[in-house]
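Sharing a structure below in structure tokens format, with a few things to ask.
Removed: one protein chain of the complex. Kept in place: all other protein chains.
To keep things simple, chains are lettered A, B and C as they appear, and every chain counts its residues starting from 1.
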Amino acid sequence: MSRGYFSHIPPVEFKGVDSDDPLSYRYYDKNRVVLGKTMEEHLRFAVCYWHTFCWDGFDVFGAGTFERPWHTGVLDQDAADHKLDEAFDFFTRLGVPYFCFHDVDVMAAAATPAEHVKNLSVIVDRIEEKMAKTGVKLLWGTANLFSHPRYMAGAATNPDPEVAAFAALQVRHALEATHRLGGANYVLWGGREGYDCGLNTRMGQELDQLGRFLNMVVEHKHKIGFKGTILIEPKPHEPTKHQYDTDVATVYGFLERYGLEKEVRVNIEANHATLAGHSFEHEIQLAIDLGIFGSIDMNRGDPQNGWDTDQFPNDLREITLAVYYILQGGGFSTGGFNFDAKVRRQSIDPEDLFYGHIGAIDLTARALLNAAAMIEDGTLERFKEERYAGWKEGFGAKMLAGDVDLAGAADYALEKNIAPVRKSGRQEFLENYVTKFVK
Amino acid sequence: MSRGYFSHIPPVEFKGVDSDDPLSYRYYDKNRVVLGKTMEEHLRFAVCYWHTFCWDGFDVFGAGTFERPWHTGVLDQDAADHKLDEAFDFFTRLGVPYFCFHDVDVMAAAATPAEHVKNLSVIVDRIEEKMAKTGVKLLWGTANLFSHPRYMAGAATNPDPEVAAFAALQVRHALEATHRLGGANYVLWGGREGYDCGLNTRMGQELDQLGRFLNMVVEHKHKIGFKGTILIEPKPHEPTKHQYDTDVATVYGFLERYGLEKEVRVNIEANHATLAGHSFEHEIQLAIDLGIFGSIDMNRGDPQNGWDTDQFPNDLREITLAVYYILQGGGFSTGGFNFDAKVRRQSIDPEDLFYGHIGAIDLTARALLNAAAMIEDGTLERFKEERYAGWKEGFGAKMLAGDVDLAGAADYALEKNIAPVRKSGRQEFLENYVTKFVK
Amino acid sequence: MSRGYFSHIPPVEFKGVDSDDPLSYRYYDKNRVVLGKTMEEHLRFAVCYWHTFCWDGFDVFGAGTFERPWHTGVLDQDAADHKLDEAFDFFTRLGVPYFCFHDVDVMAAAATPAEHVKNLSVIVDRIEEKMAKTGVKLLWGTANLFSHPRYMAGAATNPDPEVAAFAALQVRHALEATHRLGGANYVLWGGREGYDCGLNTRMGQELDQLGRFLNMVVEHKHKIGFKGTILIEPKPHEPTKHQYDTDVATVYGFLERYGLEKEVRVNIEANHATLAGHSFEHEIQLAIDLGIFGSIDMNRGDPQNGWDTDQFPNDLREITLAVYYILQGGGFSTGGFNFDAKVRRQSIDPEDLFYGHIGAIDLTARALLNAAAMIEDGTLERFKEERYAGWKEGFGAKMLAGDVDLAGAADYALEKNIAPVRKSGRQEFLENYVTKFVK
Partner (left out) sequence: MSRGYFSHIPPVEFKGVDSDDPLSYRYYDKNRVVLGKTMEEHLRFAVCYWHTFCWDGFDVFGAGTFERPWHTGVLDQDAADHKLDEAFDFFTRLGVPYFCFHDVDVMAAAATPAEHVKNLSVIVDRIEEKMAKTGVKLLWGTANLFSHPRYMAGAATNPDPEVAAFAALQVRHALEATHRLGGANYVLWGGREGYDCGLNTRMGQELDQLGRFLNMVVEHKHKIGFKGTILIEPKPHEPTKHQYDTDVATVYGFLERYGLEKEVRVNIEANHATLAGHSFEHEIQLAIDLGIFGSIDMNRGDPQNGWDTDQFPNDLREITLAVYYILQGGGFSTGGFNFDAKVRRQSIDPEDLFYGHIGAIDLTARALLNAAAMIEDGTLERFKEERYAGWKEGFGAKMLAGDVDLAGAADYALEKNIAPVRKSGRQEFLENYVTKFVK
């Protein structure tokens, strides 16, 4: 049952590139086949619950601006139900196949462990009905281990193990709920798993706590038979001064250290990548190369602002390259594109939630077409193939295989009197090539 | 033999805290015993060859300003010898126990592999004599695999294996020279081991090349019996857009991936840490916690400028904390404080080289006194001990040991109906505490 | 009347440098005379109302942690009174001479213009009594034109003039209240005076609105006979993507454009300076050189985090230089050091509010002693005097005075065949000099 907040918005339809209707898709034709799969299968779009239905438009400097009818000041079961109705109405009108949620996004507020378990259970029943009725699926679930004051000094990394126990309670039930709802993945973002101050922190101890906790999650996943992927979401800082899951490379080392590199993958967020000093494409390519690519939190930061702005993406070149690297890496398996993005706090109307999502969905679909064209053309991969050809045979291949030692390589240089011929890297040529496909 | 560039500067002596002589030490009394070791033994200061004797003051926007007498425009054997004489004269007058160098810093320029080997060999003989005569020791040696145009696309990570072979030649001979000169460590900084453009780069392939190359270096170290430590120096970018050895956490993951985490440690540079978005202390503490702490490149960046400024340190609080964490971690074993710092290009006089080093040495000695006082006082560690006490026994200890699973922890929370009591993190109190010791 | 939140904290006293009491001053002896004035007269410390008494510890990722007894969920007259009692109890125990406030910090929440005027008036009466009873004075007042949703698109720069009218109402009454309470200054910080998106913004129009608004404020100041200084507080961004009062140089240009450079000065915040890419000292020195230096908002940012962290200062070198430049510029006239700083959200105890302020006050007092010693020593100014001596006479003086034109200067160079002798800038020497005084 819809409560009517979005009822004046007709279901969003694909109307083609010439459409002037800002509430239509110009590129996202979900059944269109690209490189052998439909757009829907490739892109696996999800709407996030928190930014879209929970956030009221507040920021550190000011109060909420949105006045959604379900923001009644008290998050009781009625408010949770109202929110759920509107959320599924939104998903359906928008036409996306997936959604994502934190436990506390969907449930009525709870004061005790027992109440937490109960309130979550109540709403999961209703979510299950909604999903059955609408066909909307769960891309991933997660537990919010950062908003409640109890987590002010961390969840799994808290100096107090009682807090970690509460975190375990939340994760257990969020993971089980995700399993029950057929979720494709389960995500952990360590919002408070880091430190504000080195003077009161034992980083090594906290890393061990986090490593143990993550192992507990993986063990539980197997115990209950959850077949989805466990994902960590890297971020360098904010809210903490330093978060342990800084970026893809850091997470990889952490997984190796705690024996989890085969069990856990990453959920890469564009804005977190840039806050960490990397391009979005870099983080994607690195995760693929390290074998831990999982899923995407789609948004963008502001290149001139130093905090997590979580804006809807609008850089076609960036997203074209992101999709290109994902497709080159084999595409999503369990992952997808979740819009971890929020409309600006001046965008107060229900329409604005549609504009934000439609723009991002269409941009990504357009990027898919661009990326597919680049793949079919093949120039980039041919260029790389040729550039690295020397390592495929002869001295290069032997060195890479471990059949040449340092002295052997040095002698080779000396005996051949080598004077390597430098070759242009052709960066501008390749950038122009990409520009041509960004259309 | 000195050529006289520094001959008007008397040997720098410890004159005590009330000294007004800017060419004296006010804190660095090398034989003063602090926490059971002399200052010299604790701090293991080194002067770097490149910034101090090779750089002529040029930057991207302008020509060199220093006009050192050995900068004659041609780096032939005479110039190399002249530079060497002045360098050891400087080391001696400054009174530091160690120096560091790249192969091409010390040798005459070479056009071919054979010439490289020969020219390096010639100067290493002379260095050996100088070291014997002066007692100055080698903290570490390294090979410059970034300045020559052949390395424009990387050394070990070059798309052309011939370039990697040249790199192998340089590293082999630099490592053997370091061994012969009794160096305490051998460092690899991958100035061009990264990429400028993702479009022409196979990151996974390049990482494998780098992993193999580093294994070759480690194998060679063992083969020749070098007992020093192999060190990697992290940096996030510059000169490349992205360097593979981004920061301590990234290097740790790389070492794990290529089976080197027991063989290789890190040489942490302050300015590289801040360019990577971390505090200097963070990188030190993390390396200690991960068991890969090795040595320090001492300098500072400009907090408002986004490139590697390599200035001499002058932040007493920062260095006090850095020394505190190093002492807490057991102090240096083979590592030391190398000043990878350069005087500003307006500081054109021989005196300025002394001012830069004296200021940094004195600051670090003062930091040592501060850090030692904090260790003797013990407040910080007691605070942490108490803060994490819950993980030492009972539920916390069991969870950390793996004796509690996720369901068990969740049940614990539920059954105990836990409502964790939050405790102040006391950040301001602890910061005030440190401020008191920074004097 | 105190409500007892701080009643277990004894009044903070000066106990000397050897004091181990973390609730005492080690340097701030308010009656100690330095360079002819007492510390209290030099430093003019103020506590801010908003961070210390209004903020409940929330951030974008989590709920409030502080649970102050006056944070009852509803900001009615009782809560406002309770807060006021505790605030003045805090000021008194801490022993600071000044405080600062926004209208909405102190008053009961208001729903209409009339209610705003009434509620502000009620609390101003009570503030007046408190001030009379305690002797605490007002450094500055201001109006909060950014937290209420009505200001989401700006106050004076709002596309809707009705919003600007509401802003005028707030400013008028806040200014008049400041006047009545004997405030030394009135501050305008344009939290929403900027833009989130260029696509919906007329920057030129908004600048004109802001220029006109500021002129209205200045005219009103004169009309009511307020003798204090009108101050603008620069900030580059956050909450908006771009704020019009970016930094000191930008504000100067704005004041010139709207004819206000003789009427308005700047209130410089340390964390805003660094967010704008400047050092704190730079902004102070520039404001002095441009003749618009007014007051200081004392805090610090985190050098690795890109948002306004508003931490209490703890960098003795930075504050020593800040105080040095202020003293060199003649010291404060109407301005002072207001602590626009907040304890971390894990610092939940009443003691923590004291630790934060005591550390900052003591640091600044220590910086004053350092700065005074540098001024008495005089080396820095003598160095500069000599360095620029060439501009005092001869060709330099004539050129500066406008008595030489471009052709004349060129001819001078040609005829004298000049080859300027370069002189060392002595940066490291001077930095060491400062290090010596930072103690």
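Here is the rule we go by: a residue touches a chain if its C-beta (ideal position, glycine included) is under 8 Å from a C-beta of that chain, and two chains touch if they have at least 3 such contacts.
Source: prediction; values computed, not measured.
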Listed residues C:Pro69, C:Pro113, C:Gly135 or C:Gly378, member touching the removed chain: C:Pro113
Given C:Glu41, C:Glu128 or C:Asp208, the one touching the chain that is not displayed: C:Asp208
In chain C, positions touching the absent partner: 112-114, 117, 149-150, 152-153, 158-166, 168-169, 171-173, 175, 196-205, 207-209, 212, 215-217, 219-220, 223, 236-237, 242, 246-247, 249-250, 252-254, 256-257, 276-279, 281-282, 285-286, 288-290, 321, 380, 383-384, 387-388, 390-391, 394-396, 399-400, 402, 404-407, 409-410, 412-414, 416-423, 425-427, 430-431, 433-434
For chain A, residues in touch with the removed chain: 22, 26, 65, 274, 277-279, 303-304, 312, 314-317, 343-344, 346-349, 351-352, 355-356, 358-359, 362-363, 422, 424-429, 431-436, 438-439
Touching residues (missing chain, whole complex) on chain B: 57, 59-65, 146-149, 151-153, 191-192, 196-197, 237-239, 241-242, 275, 302, 304-307, 344-346, 348
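The rule we apply is simple: only the chains that are shown with their structure count from here on.
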Among all chain pairs, the one with the most C-beta contacts: A-B
Centroid distance [mean C-alpha coordinates] between chain B and chain A, Å: 36
Whole-Å separation of chain centres (CA-atom averages), chain B against chain C: 39
Per-residue overlap in chain B, given as positions that touch at least 2 other chains: 277-279, 422, 425-427, 431, 433-434
